[in-house]
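Of the protein chains in this complex, one is absent; all others appear in place.
By written order: A, B, C, D and E. Residues from 1 in each chain.
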Amino acid sequence: MLTPATLQLIDLALEEDLGRGDVTSEVIFPVEARTSGRIVAREPLVVAGVEVARAVFERVDAQSRFDAVVADGLELKQGETVAQVVGATRSLLSAERTALNFLQRLSGVATLTRKFAEAVAGTRAVICDTRKTTPGWRALDKAAVRAGGGANHRADLASGVLIKDNHVAACGSVRAAVERARKHAPHGLRIEVEVDAPEQIDEALAAGAEVILLDNFTPAAVAQAVAQIAGRAVVEVSGGVDLSTVRAYAEAGPDRISVGALTHSARAVDLALDF
Amino acid sequence: MLTPATLQLIDLALEEDLGRGDVTSEVIFPVEARTSGRIVAREPLVVAGVEVARAVFERVDAQSRFDAVVADGLELKQGETVAQVVGATRSLLSAERTALNFLQRLSGVATLTRKFAEAVAGTRAVICDTRKTTPGWRALDKAAVRAGGGANHRADLASGVLIKDNHVAACGSVRAAVERARKHAPHGLRIEVEVDAPEQIDEALAAGAEVILLDNFTPAAVAQAVAQIAGRAVVEVSGGVDLSTVRAYAEAGPDRISVGALTHSARAVDLALDF
Amino acid sequence: MLTPATLQLIDLALEEDLGRGDVTSEVIFPVEARTSGRIVAREPLVVAGVEVARAVFERVDAQSRFDAVVADGLELKQGETVAQVVGATRSLLSAERTALNFLQRLSGVATLTRKFAEAVAGTRAVICDTRKTTPGWRALDKAAVRAGGGANHRADLASGVLIKDNHVAACGSVRAAVERARKHAPHGLRIEVEVDAPEQIDEALAAGAEVILLDNFTPAAVAQAVAQIAGRAVVEVSGGVDLSTVRAYAEAGPDRISVGALTHSARAVDLALDF
Amino acid sequence: MLTPATLQLIDLALEEDLGRGDVTSEVIFPVEARTSGRIVAREPLVVAGVEVARAVFERVDAQSRFDAVVADGLELKQGETVAQVVGATRSLLSAERTALNFLQRLSGVATLTRKFAEAVAGTRAVICDTRKTTPGWRALDKAAVRAGGGANHRADLASGVLIKDNHVAACGSVRAAVERARKHAPHGLRIEVEVDAPEQIDEALAAGAEVILLDNFTPAAVAQAVAQIAGRAVVEVSGGVDLSTVRAYAEAGPDRISVGALTHSARAVDLALDF
Amino acid sequence: MLTPATLQLIDLALEEDLGRGDVTSEVIFPVEARTSGRIVAREPLVVAGVEVARAVFERVDAQSRFDAVVADGLELKQGETVAQVVGATRSLLSAERTALNFLQRLSGVATLTRKFAEAVAGTRAVICDTRKTTPGWRALDKAAVRAGGGANHRADLASGVLIKDNHVAACGSVRAAVERARKHAPHGLRIEVEVDAPEQIDEALAAGAEVILLDNFTPAAVAQAVAQIAGRAVVEVSGGVDLSTVRAYAEAGPDRISVGALTHSARAVDLALDF
Partner (left out) sequence: MLTPATLQLIDLALEEDLGRGDVTSEVIFPVEARTSGRIVAREPLVVAGVEVARAVFERVDAQSRFDAVVADGLELKQGETVAQVVGATRSLLSAERTALNFLQRLSGVATLTRKFAEAVAGTRAVICDTRKTTPGWRALDKAAVRAGGGANHRADLASGVLIKDNHVAACGSVRAAVERARKHAPHGLRIEVEVDAPEQIDEALAAGAEVILLDNFTPAAVAQAVAQIAGRAVVEVSGGVDLSTVRAYAEAGPDRISVGALTHSARAVDLALDF
């Protein structure tokens, strides 16, 4: 299901590119010309965003036909096909760029996520995303992370309690902050506390934190913290994690490694529509 | 001016993160708590998106005060300040992530553009963008490119005629395509033709093309094409251009080098809100 | 903060009542006539929705002045004032009904919630809402519950895992369902399982459920279940709870009692704008 | 026909509940799982909102099939079926709550209206609604009143002239107010005047009022007023009317009895989706 | 007050013209350049749309200052000023065309209406509009008619009952149609019936029609019909009325003359922004 907000984003995208017409295609192609094409991977990639691409073609022209050959989450080799499209030439060419822009970016997120997921294979760590998504794209970015083999962190500011240093400072202590959160937050949410130093861990646990976020720890410090926590809370690692360091972090034993770059710095992968 | 469509994008972004509330801040901070903070560069960067960040803080809480210290296009060193914010603690913390997500991505585009622009300094070539922007972000991405020192290619499918191979094939020849476009397209638009091989250049010029797009040429082939065109048309280069090759292309003498990566693959730069 | 979606709801409300003008006020009052009035409780109530009422008056006419005398959550006696408004007579009369419609309904929710909250005072039980809110009003309804002294259950389908009988059936067992949810759901969410009979409780606990929802239990059965669970999970009660039975349920020892009627069946309380 | 504004309300409702996904169903049900269910009355009721429920299921998933068994306005006994739904399990469960929230509230309005309508059966009085509808729900609430057997009062501030005490005060007299309204209001609208005391009736009639609204009269005073008006105007009664008093009011002879509670205080009726 | 729908129309208008920027002004004027100008009548006209023009300038740039010199409904001679604007040069030039497009069209409607109103001066006839307005502009067009000295017919399909030949045919007779409408339509609405021939008038009156619409009658036939109706209903004339014939129709004695051309065929009047 594409949510109403995602459909609005697609409308914004179509309007910004097509809203005043496509002067080239309109003057070149007769209105009755029809054609077909294939969306093809130009490099190895993990695909994501297939249903968004479909929606783009169909909103430009409900008569266009979009047949997906693969679903989100599949790995494609260079040259393999994502989908076939058939319809009016004007419609397909007008939709092409917007559909590809969605697909290339979302497949870029999925592909990068897959690399991180493979880098930690065999450990207990699961790669997860953050709220550092592209504004307007939250639901799409998070679906692409799942397609890539990652897990989702909280969807928004209402679907997770995460106590950071500012919150602690306002309450006077970790204990006070956790207790206040526990009392007033929805009871289906766990209380997660960010710690910057090992000495905060015991206080957080004592206060009843259910998830401990180790921010900017070294892999060695993570290992020590994992031992210290000893299964009394979920352990999440964040900060300074990239493809060259993620394995070391994973082997230190945390449950989750969250990586903002999955969504804020993935490069677009190369996909094209060949007629 | 932020256009209505950009304000809609900001609303989508706020709604997706804040629409159900901020369970942590709401239970931790009293409604009357106030604070102030500074948005700071955590690495050297070229800033873009300052007015979007302002709009985010102001839409979350019209009582928040946002004082920009710099404007789009300025280079900041690590530690330098973009803006100061003052207001209700809940409001500032709730707006923080969305504002930074905009600013980090747009400054990332500007910073990457600046690198390309500096790489071609002293040549006649100007770096420009493409339509490979983030869907929903066209106007913002293009403004970030300008902030970075690049120029804009066409804004949408109505603000430039670009004849590609599919268009030529439909008309039978470059000449026929250019003539049809010239007859029917708005007279304020130039006719641009994409060529994949040197032998197409003369035909395009003879047909009256005002801009020749050399797609996937080597720098040497570009130099040859520039000589062949001899000022009779604007020369644009695209395809396979990255920071390691752009100087060679620029020295080959084209007027414009268009780089899709400016907007589809810029990594987010590091900015933070320090309280 | 009123979110973008709430502002859209306010716009829908104004458009549906005022969009074609107010034929009576426009023909009766000269454009320059000004007046002032007070929004007054016509019966004892707990107020909620004050900022929505303000937004209604201000969107109808940015020159109208709305001075809130009380904030959400306060108890008012009959005759006490919620706010004072001053402005153009046409503007105030045109906004009146929409502002009151919001305020009467939201204060109705808060007032009913307060009655439930007072009924369980002194027990460990906290009254909470459900997803049975008025479509389009989720954020407002949940804020009104908080104003009334209740707590919020999950904000939406993404901010809580709640496994019901259909989910269990699809997985084959409670254990399988909980494990699958634990593996894939965001790690900041607790796993809640609905049970219809005492014998399901041990299986749910063994499977790692963090919240047990006792659906349609008698107070006696709740007491037995609370003893059985013995602090190993949060205990929530739902189904068949009204003002006459809630105390008995609360004395049975659960942590949360969720009541759909708070939001789906509260009657509007009586408020008026007196000029 | 569901109007564009109603479709927007449905979108707001879906977005607020589903916009970030349904974490439980997505992790439990495989994407290809399909199921079917029946929407069933859990208590005797008059149904309203069937087409809204259909729209909810179809917007969540255009492949879902919704077969209405009954139409708005029918009385159902406990256990009778409103509609059958078939489709992807994830889609049906994700749409369930929003569809039921619409249906329970609107059927609640229709059911309450039917009770009032039956209470006045055999008299000349027709029950009608007011503008005290749920903001954003005007068209739906008014359709539910019709489904219940009531009539609609004015749809908005442009589809009826209703002169109240503030309007009279601004003009100096009932006569002046009615004359000004008659001169400037659209000629397809009748002039209605609210009177608080019997002595205002003759002045209103003399001024040309076509509808007299008796506000907060006793049944006995209504009977007297009806005799006094003697067919020279439509007689409407409002204020202090509930199920226990409405018959007495109806027997006093008015044409219309308007009841705000139909839409502002109807409790939701019990409907469920059984799989 | 500009309603939410009108603000949406203004946003559509700004987005369609400015959404991709103003390439000329942005490259020519420095961002800090400021200027002032006057909106001036280039021909005699009746002004309408002043508040819309203000909203256009303010939405483009909240720092622009718009001082209205006149209000809707005033007659201006050539060269007289409507408003003064001061602000950033880029902002004023970018808003100019959209503001003038609104103002020229709405003042065109007001000016044409004034001509019709003057043509019937001294008779009992009032000029009124129809539903033949510009789609999306209903509220603005109707306000412009009032500014020109006309009255409004029904605002929409809910604010007036108008029985035409198709409705009569469906019911079998005028009497049946009127009775059905009277029974079910909101009691604040009069029943209007369109008649094409004199012999239908008595039937309509007998059935209780409160307004008779004489469609495509000659002035002489109108005079006869007015005599026949003899004050028992409001008399409206429509069809084939232009500036050359309207006086003859007015002298025949009807209450209302409705003219579709007021809103569907008014030419734009000439207004300019002089710097």
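The rule is short, and it goes like this: contacts are C-beta pairs under 8 Å (C-beta built on N, C-alpha and C of every residue); 3 or more make two chains touch, one makes a residue touch a chain.
Remember, it's a predicted structure, so these values are computed and weren't measured experimentally.
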Visible contact partners (per top-of-document touch definition) of the missing chain: A, B, C, D, E
Candidates E:1, E:127, E:158 or E:201 - the one touching the absent chain: E:158
Absent-chain interface as seen on subunit E, which is shown: 5, 8-10, 12-13, 15-29, 33, 89, 93-94, 97-98, 101-102, 104-105, 108, 131-139, 156-163, 166-167, 170-171, 177, 180-181, 183-186, 189, 260-261, 264-265, 267-268, 275
Footprint left on subunit A by the chain that the document does not show: 11-12, 14-15, 18-21, 59-61, 90-91, 94
Residues belonging to subunit B that touch the chain removed from view: 128, 151-156, 158-162, 184, 186-190, 192, 210-211, 234, 236, 255-256
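What we mean here is this: only the chains that are shown with their structure count from here on.
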For subunit A and subunit C, chains touching each: B, D, E
Pair exhibiting more inter-chain C-beta contacts, A-B or C-E: A-B
Distance from the mean Cα position of subunit E to that of subunit A, given in whole angstrom: 51
Chain centre separation (subunit C, subunit D; CA means) in Å: 22
Subunit B and subunit E: spacing of chain centres that average the CA atoms, whole Å: 44
Contacts with 2+ other chains: residues of subunit D: 12, 15-16, 18-21, 94, 156, 158-162, 184, 186, 189
Chain-level touch network, classified as line, ring, star, complete or other: complete
